[in-house]
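Taken from a larger complex, these chains appear in their original positions, while the remainder are omitted.
By letter and in written order, the chains are A, B, C and D; residue numbering begins at 1 in each of them.
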Amino acid sequence: MKGFPNYLVALALMALACSIASAYDPAPLQDFCVAVNSSTQAVFVNGKFCKDPKLVIANDFLFRGLNVPRDRILGLNTLGISLARLDFASYGVNPPHTHPHATEILVVVEGTLYVGFVTSNPKNRLFTKVLNAGDVFVFPIGLIHFQFNVRKTNAVAFAGLGSQNPGLITIAKAVFGSNPLINLDVLSKAFQVDKDVIKYLEKQFG
Amino acid sequence: MKGFPNYLVALALMALACSIASAYDPAPLQDFCVAVNSSTQAVFVNGKFCKDPKLVIANDFLFRGLNVPRDRILGLNTLGISLARLDFASYGVNPPHTHPHATEILVVVEGTLYVGFVTSNPKNRLFTKVLNAGDVFVFPIGLIHFQFNVRKTNAVAFAGLGSQNPGLITIAKAVFGSNPLINLDVLSKAFQVDKDVIKYLEKQFG
Amino acid sequence: MKGFPNYLVALALMALACSIASAYDPAPLQDFCVAVNSSTQAVFVNGKFCKDPKLVIANDFLFRGLNVPRDRILGLNTLGISLARLDFASYGVNPPHTHPHATEILVVVEGTLYVGFVTSNPKNRLFTKVLNAGDVFVFPIGLIHFQFNVRKTNAVAFAGLGSQNPGLITIAKAVFGSNPLINLDVLSKAFQVDKDVIKYLEKQFG
Amino acid sequence: MKGFPNYLVALALMALACSIASAYDPAPLQDFCVAVNSSTQAVFVNGKFCKDPKLVIANDFLFRGLNVPRDRILGLNTLGISLARLDFASYGVNPPHTHPHATEILVVVEGTLYVGFVTSNPKNRLFTKVLNAGDVFVFPIGLIHFQFNVRKTNAVAFAGLGSQNPGLITIAKAVFGSNPLINLDVLSKAFQVDKDVIKYLEKQFG
């Protein structure tokens, strides 16, 4: 689908990196805890191994070219923040999703985005804004939010996220494209529509 | 809708209580911080006012009759957990939802529930179980989950939640029943269906 | 002693599980961190090894039959809550104890319990209540508390605890039944009684 | 009782200060949050009011003469540590107690102390040491511990505590000297002795 944004490198790799990322993000005890590719460890490890500080190099804190797929920033390990670049094609949509572990602060650097989030209290109120270059918007942790490029031209934004591993749950896929699929009765009752409508929705994510 | 569970008192009131609940749940410094109904305060307060410990009484920690609507437990303020009773009518569904601020641990005390949650990493994997009385299941913080009474008889469960104010986002309502509605283009692209399908879904939550 | 409650499976096993449980309970970075029985690891590990998320199964989040001794819930690892079922025989007592790492929220599902806790500030004030089925009471973290079945009939309660590993210090046993015993002079001065009284108390826990 | 230690100023005042101390001790957002004696506030406040940083003075961080009763250190508010001086008369005992909110690190500066704590896991193991000037010992958070001056001469120690408000539960007083007293049946069953023994113990704290 051409209109879809390229959720670029940083975020994409974060999801991937998750399997060996540190489990928590509290206040650190050390300057840093550079992750180690403990390939020599047979057992699965969640990042609590740090590189010996004496062997740490500047490259451990570097990420060259946010738009060139590359390994994650090992030096970010345990430091509790991350950064993503979002590229939107013409009329591209970053569909409704949540980051279960992070608030997001977004700055538009090019183009125009229509953005919004839905609150849990008060129940299901939608907050939206049209953002131009230089505008900043905040998406509180755990709330469902989206971004939409409302122009023919490209749009670019940077998102700071308050966790080394913010997590990403894309609502449509999690609900209608899980593996295996969620029980039809459950979804039919939850969305209060016929099972055929649910099946039709699920087909989009098959 | 008769088949819907009565998400009873505790959780319902929690949402209500939220407007004056404490903003955070870290390790406490005091024995407790019983919330005060600071009606004398004109300004909005999020629970950081505590009752003078010398005036605190046992009733502040008591909640009589989980199935009788009543005020929230003032003494729970700042202590970081809560409890809900869930009553399911025959074939009742607690539809897909998330608690942005709490892990849930559920124990079935009567009947049979089919329960499940969808992971974010690995992407969109569904974990399900059929639970009978005495069975316990865990729903990790922030993940979309549901419960379904698969029997003709009633079902009852208790849920311990790891936050004084777990929050509740019911996916179907947040996405298709927000106020105002989310932009049609966004939803149509997100769910990859026609706008008419989106409109049909939205009608269920009008 | 017949009147003693069966502090059931969940809590009992938690104490046992403690030796390989995760050391901390902060906000997680991942969906979950299912504990691994790292029998292949010679060195002692405190739970910071997680199962590869791709190998995680629904059973990792399941605990069948709270009243049947079984292994702990591996999926609870790092999620910061736990649940215990308490069964009280006629006139059974859950003696004064503290959970150094968790607030407890108790719901009575059967019978009648007389419960209480002692505050540290104000100094040593006792808060008590008689609870019937459906009643909920809160025991703030770290405070000495107890439950007492004041009826001839059995009583059953569920306790949600705000930590994956709440800890349990039973006062009488910790003070008079430690191994080795606490210095007689210390206890005699602390309780302001003769050493013979202390020795008599110690004999009950020999 | 002459042999009792003077749990000096800092700790004593902390208990007192508790009623207006800050409720939590996480990582701060500001340089400091000097507590305000908000006598102008009718409603009870738990320290979440900070003095305007522009009005803060060096005295807010000062505590003159640890052995002279004085107000608490207002500048310590929210900074997560505290300090106490302990003076032990000849054969004085600081009786078994817990700090529900803080680990304690003790350094002896004069005399000889016999110290110990009881673990919760493994169950009720007693760890003890004899400490001389210059020796340091650690009492982990929440565990029951004591100090005993085993010499004819005085002893002095300083204790660093990992919380601005560590809390103090003196076991003997909390169990046998609470107000009102704990139910006799509960204590008799808990300590597995006759009610007369319990009554005798309670008399010491009347």
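Operating definition for what follows: a residue touches a chain if its C-beta (ideal position, glycine included) is under 8 Å from a C-beta of that chain, and two chains touch if they have at least 3 such contacts.
Because the structure is a prediction, the values reported are computed rather than measured.
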{"item": "Full complex stoichiometry in copies [only 4 chains shown in place]", "value": "6"}
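Just so it is clear, only the chains that are shown with their structure count from here on.
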{"item": "Far-end chain from chain B, centres as C-alpha averages", "value": "D"}
{"item": "Copy pair chain B, chain C: interface residue numbering same or different (half cut)", "value": "same"}
{"item": "Centroid distance [mean C-alpha coordinates] between chain C and chain B, Å", "value": "25"}
{"item": "Between chain D and chain B, distance of the C-alpha-averaged centres to the nearest whole Å", "value": "38"}
{"item": "Mean-CA-position distance for chain D and chain A (Å)", "value": "45"}
{"item": "Shared-contact residues (touching 2 or more other chains) in chain B", "value": "27-28, 30-31, 53-54, 116, 120-121, 128, 141-143"}
{"item": "Residues of chain B that touch chain A when the two form their complex", "value": "1, 3-4, 15, 18-19, 91, 93, 95-96, 98, 100-101, 114, 116, 118, 120-121, 123-126, 128, 141-144, 146, 148, 167-183, 185-187, 189-193, 197, 200-201, 204-205"}
{"item": "Complex contacts: residues of chain C adjacent to chain B", "value": "10, 27-28, 30-32, 53-54, 56-59, 61-68, 73, 75-76, 79-83, 85, 102-103, 105, 107, 109, 116, 119-122, 127-129, 131, 134-143, 158, 160-162"}
